[in-house]
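Only a portion of the chains appears, each positioned as in the full assembly.
By letter and in written order, the chains are A and B; residue numbering begins at 1 in each of them.
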Amino acid sequence: MQGQSQQQAYDRGNTIFSPDGRLYQVEYAREAVKRGTASVGLLTPDGVVLAANRQVSSSLMERSSVEKIHTVDDHIGIASAGHVADARQLVDLARRRAQGEQLRYGQRIGVETLTRSITDHIQEYTQTGGARPFGVALLVGGIENGEPRLFETDPSGTDYEWQAAAVGGDRDVIQDYLEENYRTDFDVDGGIELAVSALSAPTDGVVAAEDVDVATITTDDESLQSVSNDRLESILADVDEDGADE
Amino acid sequence: MQGQSQQQAYDRGNTIFSPDGRLYQVEYAREAVKRGTASVGLLTPDGVVLAANRQVSSSLMERSSVEKIHTVDDHIGIASAGHVADARQLVDLARRRAQGEQLRYGQRIGVETLTRSITDHIQEYTQTGGARPFGVALLVGGIENGEPRLFETDPSGTDYEWQAAAVGGDRDVIQDYLEENYRTDFDVDGGIELAVSALSAPTDGVVAAEDVDVATITTDDESLQSVSNDRLESILADVDEDGADE
């Protein structure tokens, strides 16, 4: 009780630290991320794989409209988890930045540079009054100087670079799965397989191809490609043939 | 009690997350949507059907003034549920955007592009202080590249694409009805029939033609047409003849 009322004294504004130096609103925004379905990103030597659970609440909903993976530029994609409308704002910001780089300097924006401009924007919403933090985590993946790279943004405005990472609901289980099963010698198909398996980890079963959204950006063509249902089913079938991949 | 006072600590502002990552004001705005009469939208191969209950509180009120279906551009219409004046603001925004597209690029705005510009506006009202969320849900239907499309916007600023969807009071009952009875091979009359039947579902009776507002946009002429009372009655009569359509 004491602890709770103590916490409530400091948790209703961006512009307030608690006595132990915490920013509760940022921590609550992380809870908003956990309320969303998970997304996964990982690197292979040949590219980046982004994958996301896609829960559709009705058979009449267009599956494609539950957008979890967004193209930012040819060579960069973003997978998101958390508050959907907040994610769209940040993706729009990312697209404007990528276009700006193209227009001003005639070149593709770097994955790290892009991520920083997103996290700078996120940070401002954690320090200024009259707003709330973004309730979303992003996985920003792309090719930079021929190398695949993957970044995570969190609601505090911090970014982390990963070989393989999960955001959203059941993140801990999925991340554990990734740490156990990630290998640096995967080909892209192997990466897709791992990403989907990881998303399935919390439910102890292989997720159906139609319930997952997968995209890749390879160093070959440096262009985000959605993975078709057919290809996905064929990859997942291989998993079953090969026996338990888990 | 505990739960309620806990909730009350976080539910009075746009710029505040609850400890479990919820935005209560957005959830309350969804309740405002449920207080409104229902609207339905659905796709047929040949077009989009929008239908809305029209409750008139007095026999002296002009039925047409209880506006639930709005023309945005020739090829796009919006059906709304919830706070009426909020809906008009968003419809006005949509019209300005459609006109702007026409003026700047000399072309019709896409249904998805238009929806996004609406939901971006809605999202801003969920993250900034000194305002409240929009208490309204919209069904945006139209023809894009010859194909009928239908989107829903919700008070969080999220959009969903649907084959058939309901918003407003008794939404769950109506959506269930749509899921059971929707077929992809309807002609437009069949779509109108289903839309009106769905609106009748919560009350176990066929709604009177005069109590419902229906409009269609077909791929033929790409132009929103109000369905006249006569045509509506004739379609509904066919239903009765054919036996229980329910």
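Quick notes on this one:
Just so it is clear, contacts are C-beta pairs under 8 Å (C-beta built on N, C-alpha and C of every residue); 3 or more make two chains touch, one makes a residue touch a chain.
No experiment lies behind these values; they were computed from the predicted model shown.
Assembly remark, whole complex in this entry with 2 chains visible in place, copy number of the identical chain is 7.
The rule is short, and it goes like this: only the chains that are shown with their structure count from here on.
The rotation relating subunit A to subunit B, fitted on Cα atoms, amounts to 50°, rounded to the nearest 5. Interface residues of subunit B, counted against subunit A in their complex, comprise 9-10, 13-23, 116, 119-120, 122-123, 126-130, 151, 156-165, 175, 178-179, 182.
Against subunit B, the residues of subunit A that register as touching in their complex are 7-8, 11-14, 24-25, 28-35, 58-62, 64-66, 83-86, 88-89, 92, 125, 129-135.
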